[in-house]
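All protein chains but one are shown in place.
Up next, subunit A:
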Amino acid sequence: MEKNLQEEFTPIVKFEPPLYKQRYQFVKDLVEKYKPKKVADLGCADCSLLWMLKFCSCIEVLAGLDICANVMREKMHTLSPLPVDYLQPSERSLTVTLHHGSVAHKDPCMLGFDLVTCIELIEHLEESELEKFPEVVFGFMAPSIVVISTPNSEFNSLLPRVMLYRHPDHKFEWSQAQFQSWALETARCYDYSVEFTGVGHPPTGMEKVGFCTQIGVFFRKHPQTGESVQSEKPMEAVYKTVFKAVYPSLKDEKYLQNAVINEVLFTAQIIKHRLMSKREEYSDDPETKSKFQSSMDCFSDYLGKLVVEKNMEPFVSGNEVYIPLTTIFSFPKVNRLCGTFEKLCKLIAGKVTLSSDGSAVMFNIEHENEEN
């Protein structure tokens, strides 16, 4: 939940990278391994873990929960989309939401998650809250994976400045045995398996004390049923939404259409530009006028072919330039965006000026270059 300053500054044991970063990295590695789509961080504090996770491309829904709204607000703007996210919408969709509330309360917005992380959270819970915590997280939210980290009190002897607990707000700090028995009991109760690990290795020769931060990773053994059961009896929302950001994504038709139109017109412009500069080269030089004449013949040739075999060459007719959609579709970027030719036609319909039969993008060049 927070960076325990103590751990970083003690002269005897110094962790590199700092322990809090190691904890975040642990979560990130887990995300890379299991590729969850929906991730919730309970006790998200200043959102730094969420900020790291927003860059993980598998995640589509990210939620944070904390009992203190102010600490979330402090840096929540870092979770907003960046200008570049609007300029180049990504393939994946991403929604980030922050809720203000307690892990001792159930709220339907926490249902359906694949991974729930509780980093340095439980030791801040009052006894009554801790009692309700397993039921809320494992029983109600029931995600596929739960990660819980907490200080290992056996390690405290190596942290000289620690008197009782590592942080004044800690309600308890558990030994390895205490944490493991709580975790095993919880896992058994809600049909999860649990694996123990940690970050912050003890110095050589003192391996017995275990990791500085102990971590339990819980895997749900039963297939997900909770959601359907819960949704039968609609629940009241008890959390307050503090922040919500929906990232622009190509999954959203609006952004996809925009991106496709942009790409189509830009590609067509490039082709047109090439075509026109070729023509200009000819017309500029009086000696090559004959060449231009012959290329005109070629263009009419193309016209003929177009009728027969839908030629992909762009052509000029009078004051108009035609660039066949098939040509545009053959450009990799357009192709990747649309997938199918039909989709391309559908997305640009009514938004891009096309030839009368709808097979080509049309530009009028009559008024161009007038002022130059």
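By definition in this document, a residue touches a chain if its C-beta (ideal position, glycine included) is under 8 Å from a C-beta of that chain, and two chains touch if they have at least 3 such contacts; residues count from 1.
The definition used in the following text is that contacts and distances are computed from a predicted model.
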From "Proteasome subunit beta", "Piwi-like protein 1", "Mitochondrial ribosomal protein S35" or "Pyrroline-5-carboxylate reductase", the hidden chain's UniProt protein name: "Piwi-like protein 1"
Options A:Q88, A:T197 or A:Q224, residue touching the unrepresented chain: A:Q88
Full-complex contact with the absent chain, from A:H77, A:K171 or A:R336: A:H77
Among A:L130, A:I261, A:C345 or A:M362, the residue in touch with the chain that has been omitted: A:I261
For subunit A, the residues touching the chain missing from this view: 2, 4-6, 55-57, 70, 77-78, 80-84, 86-88, 161, 163, 167-169, 258, 261-266, 269, 285-286, 368-369, 371-372
